[in-house]
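Yeah, one chain of the complex is gone here, protein chain that is, but the others are all in their spots.
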Amino acid sequence: MQSHTKDFRQGAGAALSDPKIQANLEGLYNGFHQARIDASDQTPDWEALQDKGRAIKAHTLDNLAYYLEMVERNVIASGGHIYFARDAEAASNYVVNLAKERGIELVIKGKSMVSEEMALNHRLEEEGIEPVETDLGEYIVQLAEETPFHIIAPAIHKSRGEVSELFVEKLNVPLYDNIEDLTREARDQLRQKFVDAGMGITGANFIVAETGTVTLVTNEGNGRMCTSMPKIHVAITGMEKVVPSIEDLGLFLRLLIRSATGQRISSYVTTVTGPRGEDEVDGPEEFHLVIVDNGRSKMLADPNLREALYCLRCGACLNACPVYRKVGGHAYGWVYPGPIGAIVSPMLTNLSEAKDLPFASTLCGACKEACPVKINIPRMLLYLRKELTQGETYPEHKSVSMAESTAVKGWRASVSSSFMMRLSNLGGRLLQLPFVRGGRIDRLPSPLSGWTKHRKFPAIASKPFRTRWKNIGKK
Amino acid sequence: MTERNEFFNTIRQALGPQTEAPNLTGTGSSALGDNSDAVSARSQAIQAYIDEQSGPLMDSLSESATGAGWKVARFDDLDKAGDHIVGIVRDVEANLVVRSRQDVLESGIVEAWLASLGVDVVPMALGEHSEHTVDELRSLAERADIGITGVDYAIAETGSCVLIPSAQVSRLVSLLPPIHIAIVQRGQVLPTLDELFTIRRRDFLDGNLGSYMNLISGPSRSADIEYTLVTGVHGPGEVHMILVG
Partner (left out) sequence: MNQTDNAVKASLFVTCIIDQFFPEVGEAAVRVLRRLGVDVEFDQSQTCCGQPAFNNGFWNDAKPTARRLVDSYEGEGNVVVPSGSCAAMLRVFYNELFHDEQDTLRRAQALAPHVFEFTEFVSDVLGAENREGLFHATKPMRVTYHESCHLKRELGVDLQPRSLIKSLPGVELVEMPQAEVCCGFGGTFSVKYADISAAMLNDKIANIQSANVDAVVAGDMSCLMHIGGGLEKQEAGIRAIHIAQLLDERI
């Protein structure tokens, strides 16, 4: 997918000034965010689960080549095909070529963030193949020709009225005024597609190395449809989704599902190991697993960023983030928004182009608190800020303005000693003279004017604390 | 270098020098460090436990399944369960019912229960068990009003049914019809997800994992529009769990 990360400010501004988006984002705090808190509070030993999950992820990624080779052996042994794609383009080529070779005209898709990285739907359409998103939220987003707004609930930015109008416009159906009717319409529209599609494409929440099994967590039933109806099933996923043993699934399913929606379990958990058995009544005859790198190896190689690959894609950090809850998913400009997106999107596209993402955070730590595997996102944001400013590991992405460097040098001088602090105080008091009224400054000059648009600014004290200390003395 | 080898080369370079085989009994290596005997031992212990605790597990399942959105009903024996199922079929005025071919249903009890209602019952079967093709079976499942199955396991922690497709069990019988009725018998209930996956691991080591498995925990649902919960999106909107024993 084309990256618009450098348009973050515009995107954020647009979201902030759109009352409909603001109203729809409101629901996140009491919705998914609170649901996760309730679910984790009600799970005995939640923190022990988190620690174990994190330890397993760390071990698996530290030995990723070993486990991916295990996946490979087992997928092949179960009668499936496996393709290791170095980047999004290679992955798309594989899928498109497969579809062409098999004469596929219609593809049904379950939710796959990696397929968004690949802009797979575009590629299929270019070849005259029709891709149809079957997850309700993705279906809506596809009709609207937009990108997903949230990892778990892609169309959460749209009100029912907007969805109704969208259906009228794109599907030529009456204007529905309730959500049950809209859902039924989507179900009816997609029913025949499920029957007619020659290929089902899904993502994968987990890949079990031990057995070569792909695991799908869904609620709607479209994941089951995509893996039961068409003759060919293709699962596409990032290489970091591996877990070692099938006995690890219980733990990870608890961590993922309770953190994503607060449910104890989703309506469906589906495991796929190769194509259907010879004597089975139904199911695909062919199974393909596409495992994608697309820049993940860069994060793997950087000890400061490797833990970003522990991500289960639950969306908890998005729901917890006070910035995401104001600007929503589109502002981040690429596939992954929110706190984890602020690391992954720059690293998988272009760090310096995406430099707003690591900086557009107050480092409040709500994301770290929410993460089921305790990923320390603020630490990585600080690391990326350091990289963008000082360019040590990624010198080609060093991207810092002269103005800011100069200001920091000035700051550094002013804090270099007590004397310099006193001098700066004096300087500050002189500079502020034209602006101070009643101990407050109503309007700061640019570039600080952003402050006073919304807040008063305090005047610098004429007697700073260090000066007063000698009078405070000892009692 | 082939594409595949290049892919792995990139990863190996990213990881730096390491021994080929990781320490499987260290922290974070999960259960892979266990050998087959250990898995068997665990699996046998589970079997003993679920037999001994079958009553309380059914109680616990009844509660969790209700919480998960199943309509739960419990009966001492299959006959009484049959009366209840007849009631459901009658209430929805069903014309066509599809069923799986698990042992509990193979004796033809569904046909017997529904005989007087004039409802067509089609076992989802291929080969010598039926004259239908795969496509015809799929059509029938799509037209059916109700799908009836047994289960391979149920899980008390999450209120789930576990269905493992095979020659006896179709993937679609519990997916396409708008109503799914699942019959759970005493002794089939596992306490948590962990026991299920230990048993499946034992199956895998025995060469018996199969190609597919579904954990079903309530009706098909979505909250994608305005966080509002709706059921019956693509899968069944009404699901009944009949506990027998």
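A few notes on this one:
Which chain is which? They are A and B, in the order written, and residues in each are numbered from 1.
We adopt the following convention: contacts are C-beta pairs under 8 Å (C-beta built on N, C-alpha and C of every residue); 3 or more make two chains touch, one makes a residue touch a chain.
Because the structure is a prediction, the values reported are computed rather than measured.
The chain not displayed here makes contact, within the full complex, with A. When you scan A:Arg73, A:Lys100, A:His122 or A:Arg466 for touch with the missing chain, the hit is A:Arg466. Across the interface with the omitted chain, subunit A contributes residues 9, 12-13, 16, 29, 322-323, 326-327, 359-366, 368-369, 379, 382-383, 385-390, 400, 404-405, 408-409, 411-412, 415-418, 420-421, 425, 428, 440, 447-448, 450-451, 453-461, 463-469, 472, 474-475.
Everything that follows uses one rule, which is that only the chains that are shown with their structure count from here on.
Annotation: 31 Å between the Cα-based centres of subunit A and subunit B. Within the complex formed with subunit B, the residues of subunit A that make contact are 24, 27, 31-32, 52, 54-60, 62-66, 68-69, 78-79, 84-86, 90, 134-137, 140, 153-156, 158-160, 163, 179-180, 182-184, 186-187, 190-191, 194-195, 210-211, 213, 219-222, 224-225, 227-229, 239, 243-251, 253-254, 261, 264-277, 279-283, 293, 297-298, 300-301. On subunit B, the positions that touch subunit A within their shared complex are 3-4, 6-8, 10-15, 18, 20-22, 26-32, 64, 67-69, 124-127, 134, 137-138, 142, 157-160, 165-167, 169-172, 175, 192-194, 196-198, 200-201, 204, 209-228, 230, 232-236.
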